[in-house]
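Read through the structure below, which is laid out as structure tokens, and then see the notes.
One protein chain is absent from this view; the other protein chains keep their places.
Every chain is named by a letter (A, B and C) in the order it is written, and numbering of its residues begins at 1.
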Amino acid sequence: MILASIEPINGLTLSHYMLTSALLLVIGLIGFLTRRNMIVMFLCTELMLLAAAIAMIAFGRYHLDVSGQVFVIFILTIAAAEAALALALVVLLYRHKATLSAEAWSELREP
Amino acid sequence: MVDKLWFLIPEMWLFVGVVVISVMGLCKARGLRNAVPLVVIGFLAVAFIITPLLYTDDRLAKVADGLLIPMLGRYVKMVVCAIGIVLTMLSVGLIDRPLEQAVATGRARFDPIRVSRGEYFVFFLLSLIGVMLVCNANDLIWLFLALELTSLPTYVMVAISRPSRRAQEAAVKYFFLGAMAAAIFLYGLALLYGSTGTIVLTEMRDAFAEQAATGGLNRLALVGMVLALLGVSYKIVAVPMHFYAADVYEGAASAVTAFLAFVPKTAGMLAIILLLMTVGWSGHLGPGVEGLPQPILITLWMICVLTMTLGNIGAMLQRSAKRLLAYSSIAHSGYMLIGVIAGPALGINAVLLYLLAYGVMNTAAFAVLAALERKGEEIESLDDLAGLRHRHPALAIVMAITALSLVGFPPLLGFLGKLYLFMAGVEAGHVALVVIALINSAISAWYYLRLLGLPMLAMPTPTSETIVSRPVVWPRVAALVTAIGVVGLPLFAGRLLSASEAVIQTDEVPPMVDQFDALMVDQPPEDQSVP
Amino acid sequence: MASADIFSVLAGNLTLALQDSAPIPIAETAVGMGWAGWILWLPAISTVMCGLCAALRVKNKLPAWITVGLLGTSFLMTLALWLRYDHPVVIHLLDWIVLGGDRWTFIANFSLYVDSLTLLWMLFVTGLGTLIALYASEYMEADVRGGYARFFAGISVFLFAMTALVMADNLLMLYLGWEGVGFASYWLIGYYYRKPSAVAAAKKAFIVNRIGDLGLALAIYLIWHTFGTVEYRALFEALDSGSYTAEAGGWSIKAIPYLLMLGAFGKSAQIPLYVWLPDAMEGPTPVSALIHAATMVTAGVFLVARMYPVFLLEPASLTVVAWIGGLTALLAATIAMAQHDIKRIFAYSTISQLGYMFMGLGMLSSVGAAYHVFTHAFFKAVLFLTAGVVMHGFAGQVDLRKVSGLRHLPGFRITSFTMLYACACLAGVPLITNGFWSKDAIMAQAFISTGPGFRALGVIAIITAFLTAYYAFRVWFRVCAGPVHFEPGEEQHDDNHAAQHGEFRPHAPRLAVNLVLIVITIGAVGSIFLKGWAGERIEDSTAAYLSPHAQGVGFWGDPHAWMPWVASAVGLLGIAVAGYFHLVNRKAADGLKNAMLANPATRWLPTAMENKWYVDELYHLMFRGPLWLGGHILNLFDRYIIDMAIVDGVARIPRLLGRGFQPLSNGILQSYAVSMAGGVALLAILVFLMPQLVDWLSHWMGGAG
Partner (left out) sequence: MGPTVLYTASVFGAVAVYLLLRPGPVPIKVVGTLLGLGAGAWILKESAVVLSADEAGGAGTFFVLFSLIAIASAVRMITHHRPLYSALYFVMVVLSSAGLFLLLEAEFMAFALVIVYAGAILVTYLFVLMLAQQTPETDDQSGQPEYDRVPREPAAAVVVGFVLFALLGDMFFSPEGIADLPAPPSEQQARVAAWQQLDALPDRLASAVRREIGRSTDIEIVADRFGSAVRIEEGDAYVLVRTAESTEPQTVWLPDDAMPQNIEQVGLALIAKFPVSLELAGVILLMAMFGAVVLAQRQIELSEQEKRAAAAGDGHRRGGGISDAPPAAGTGGGGR
């Protein structure tokens, strides 16, 4: 399974990878919408990013093109940057209310 | 690649600025710390000046086939730098105010670990760099990273914009929802990659053209494009991704809100334009393919109509000036989408012009809010503006002019922008859309009139009597400058139009620059030799 | 005779005779007339200088003298322009918007289109503007320490905008002036911003006007789309070429006049958009006189006259204009009869007279309409200005039941007699009043032009003339004649020491006011002789249309022959009735009203008239209500339908069975997230899944069945 044996994967195989990726995306979305813990919510966005990464790699493999893999490097970068900021923000909020619940922060709203 | 680097010189220059101010912000000398905004303005001014010098014909010729819209950068970078200068003025004295006061009065020692003014302006500049990079994007990675570079700093800016929990709440809402939208956007990009096998925009365009020639775009491309558009809708506060706007705009300091309403929106609009450019509007994919592909058109159409309408309706119900302007920002995104739907060259040019117009008007409105305070707290409620004329006549007049311009009152800047936009929509055959926009524009008078009437006609109330202007003069200067822009820029309508028209031309509509040659008598002829 | 064929004509097809449509004179480009631009710039300079006075807090009458001086100069220049005028010209001032290329163009410059229609309007706009500014310099002197400069800045803005509107050489500049006069009106109605009613009235005026403006904006767009230009000259050239006809032009040529009409009706206060004008009387009286009687409200008439060739392409639209005008005239006249507020009576009378003008335009009597605009500007200005004198003199008293016998009071003599003459003009007293001649021209035309129900309209016009005479003299007999009696209003002037001691002395008008009243009255008298002149002005312009001549023979065959007699008769009859009820036997009027109120069968009439036929309430119900309701409904929609029904509602289905509702709170991050994702999902369903689902369902059902 090393690259030397470059041969295209067929569309059917690709469709299975994409199904996995779509399912992960959706599960991440559902988790983001339902979990109230801010840290877990952000974990869920990481899951969504991961799903996109899988899609990128699978498409890259299908097209025998490395730019998909390169894209994933940058997805990882962004994920790391977002995680750093998000965790710093969550810690900041935690200091105020000693809770990780997203619903604790609903002061701004429609009157 | 080296050829392209020429066009990145403004960004690199601003990055030098980032390094300089991040150090300056930590300086022990107060004068140096206070000079940070001035240095930022200086860097932006230099970038503004050098940008047009970099876009020479021979350099453009070298990169022309590598970029979708080679000339986009010249216009956008200049606009972003110009508005950035005014936005910088708004932010003066915003960060670290209690600390600086304490240091000034000797109650506290200066402690570099506690200041964040330098960092604030670092984020500010980085975000602007992000927008400027968007217009140079030639692949999806670049586009994605530039968009992230635009928005990530704004999350932090919202959080630190004022020492209040509301700002942090705004930041967390903005950030988390933004992360979700970014993930959706990214998945859309992945699908686009899958459908073409390339991430380079020009190659994508060719691949789509090939698909279109053989039976239309594949489903992967359509779904991917729609997901990407929806994801980027977050940045331009369009329905259905607009829910955060009111809360976030209310929670952040006015200076940052003005920033949010212009900078990420510009980046988002540019990204939408670039993405759609790969698919193409009428005639772009060659004969046989008319207009945007159906699903994309339907999506954009619905987003456009809902955005205008919900924005205006929402604004009608607000009591808070900032929330009102937030909804108005939503509505204006809807207007701009008409231009996007209309497509090149007229529609895109109109959007670019409207971005400038909206940037100026919007900054003016927020500058008035940012220039006022009560006991060190920003004003938010509309009632606080009541009778502003009696205590701050200049600010009241600025607010009134801005409100008129936002309504689209001739001959102010907003009118010019709308006129051009609606004409583009009509030219492209989207009459229904323009009629809806006109009706919306009439509805919007209802609430903009409050922004006009309260400062000018209402009597001051006991609460609004307690409002004073901020101790720093710069927000007021910004208000004045932008108000002059609102009134004065329409006088240079021809020149503005030719600048935005230089960005993108197709063979369909002949270049309109020629029209102005005869008219701009005082202008040396070489100024117009823009390709 | 008319009533007999109302129905048959209404049911029949429109048979407007269009045989006499004259070619539109095409303007030439003027050379060396750039100085005419100062007619436009002087009011702008005046605005700036008044603004400076406001900023420098000038506490004297300087702003008034600046305004009067600059506007006067503007008037003199207009006069000069008129004297030199011989054919229509376009005077180029500045480039403004120039778009387009080979395929299409959109050109709208700051240029002046000077033809006789322009000059006619400009003469009374600048002339009356100057005089009323002079009047206001005295009238507003109580505010010298307050908003004096602001007031005159507003007047100057108004005149700038009005000049731009009238002299524009393209529709976009007209639109600029159109919005500008609306804005100036908003500014000046809300001048007494301490009064909530004034602020509300200002807002009402602005918003109702915006509804009309929407129509105008759409019309301008359609004109550009259809004819490829918004410049008058190019437009008229295109029309003259004859290549545009309603049949060939498709729906847009048919739609343009109706949209223009919407704009005109908004600005000129016709059904259904007239409601703002009576409320606009909250503004200072000079404003009412200038803007809401003499000039701004005639902008709608001007628009129709200017775009007359476009209307002629779709003659049915003119019939609509005529009918709306006629109905408005009648409705407003009936409301005016039952009001007690002098200014409001005059406001409704303005609406009514504007109705006449539209009737005239609609019935192809553009000369009559324009002449009526001209005469009306004079006498209505006098009426408002005298009403202002009453208000000023009696501390804001505007109730005609509480002021009487003005002509016996020292110092009010000039006021009384100028008012008498103006009332006579309004009532159409034969021969000696200008109103008689202009109204007559319109009413006679109703019996000449053939159109659906024009005869009936003529009858309506005659009835309205009777009512007009009645309510005009009702005011005069009540206020100026009869025994001396007055109750001061509630506005106490600061300098009125007598009032503080319980003794009220009326303020008699002084030099400036009297001078202005006399000059305008002389102007009104003079305008009697200008009918032919005004007619020539019109026939030389875009509104040129040779009205159909009478087909019949003899006295009864030519309405122009018998109409003066009929008009005189109804006018004098109205005056006589008013004289009986309001001068000779004042109790009788109240008695009649009480008798009608006492009788359940007739009670509705005076009540409804006094309540302005409940139109405001209806509007509230129809527009404000739904708008407000709409906003809230959409908010609720956002909150409950989107959030609750669509997103949560789905979530609730299982929970409804189990735990019931959980209170829904907003402002929560994830609630937004659900809404956003829900939006994405909805779009996905709509755009991609709907076709698939339908396929699948039909397949599945087909397979199952």
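Everything that follows uses one rule, which is that a residue touches a chain if its C-beta (ideal position, glycine included) is under 8 Å from a C-beta of that chain, and two chains touch if they have at least 3 such contacts.
Everything numeric here is computed off the predicted structure, so don't read it as measured data.
K.L.:
As a test of the contact rule: which chains in view would the missing one touch?
P.N.:
Displayed chains contacted by the hidden chain, ordered by label: A, B, C.
K.L.:
For the chain that's not shown, point to the residue among B:Leu149, B:Met225 or B:Ala458 touching it.
P.N.:
Spelled out, the listed residue whose C-beta touches the missing chain is B:Leu149.
K.L.:
If the missing chain were put back, which residues of chain C would it touch?
P.N.:
Residues touching the hidden chain, for chain C, are 647-648, 650-655, 670, 674, 677-678, 680-681, 684-685, 688-689, 692-693, 696, 699-700.
K.L.:
Touching the hidden chain in the full complex, which residues of chain A are there? Just list them.
P.N.:
Counting over the whole complex, chain A touches the hidden chain at residues 1-4, 6-20, 22-31, 33-37, 39-40, 42-44, 46-47, 50, 53-54, 57-58, 60-64, 66-67, 69-70, 72-74, 76-85, 87-92, 94-103.
K.L.:
In the complete complex, which positions of chain B touch the hidden chain?
P.N.:
Touch set of chain B with respect to the missing chain: 1, 4, 8, 15, 22, 98-99, 101-103, 107-109, 111, 113-114, 116, 119-120, 122-123, 126, 129, 133, 139, 141-142, 145-146, 148-149, 152-153, 155-156, 159-160, 163-165, 167-168, 194-197, 207, 210-211, 215, 218-220, 223.
Keep this in mind: only the chains that are shown with their structure count from here on.
K.L.:
Is the chain-to-chain touch network here best called a line, a ring, a star, complete, or other?
P.N.:
Basically all the chains touch each other, so complete.
K.L.:
Tell me which chain's centre, taken as the mean of its C-alpha atoms, is farthest from chain B.
P.N.:
C
K.L.:
As a quick test, compute the distance in whole Å between the mean CA positions of chain A and chain C.
P.N.:
Taking the average C-alpha coordinate of chain A and of chain C, the gap between them is 62 Å.
K.L.:
Once you find the CA centre of chain B and the CA centre of chain C, what distance in Å lies between them?
P.N.:
The answer is 40 Å.
K.L.:
Averaging over Cα atoms per chain, report the distance between chain A and chain B in Å.
P.N.:
27
K.L.:
Considering chain A alone, which of its residues make contact with at least two other chains?
P.N.:
Chain A, residues with two or more chain partners: 29, 32, 41, 102, 105-110.
K.L.:
Give the residues of chain C touching no fewer than two other chains, as numbers and ranges.
P.N.:
635, 667, 669, 673, 677
K.L.:
Quick check on the complex: what are the chain C residues that touch chain B?
P.N.:
Residue list for chain C touching chain B: 55, 95-104, 106, 172, 175-176, 179-180, 183, 190, 193-194, 199, 202-203, 206-207, 210-211, 213-214, 217-218, 221, 225, 627, 630-632, 634-635, 638, 667, 669, 672-673, 675-680, 682-684, 686-688.
K.L.:
Can you check the complex and tell me which residues of chain C touch chain A?
P.N.:
Contact set of chain C toward chain A: 635, 639, 665-670, 673-674, 677.
K.L.:
Give the list of chain B residues in touch with chain A in this complex.
P.N.:
139-141, 144-145, 148, 152, 155-156, 159, 165-166, 168-173, 175-176, 179-180, 182-184, 186-187, 189-191, 193-194, 197-200, 246-248, 250-251, 319-320
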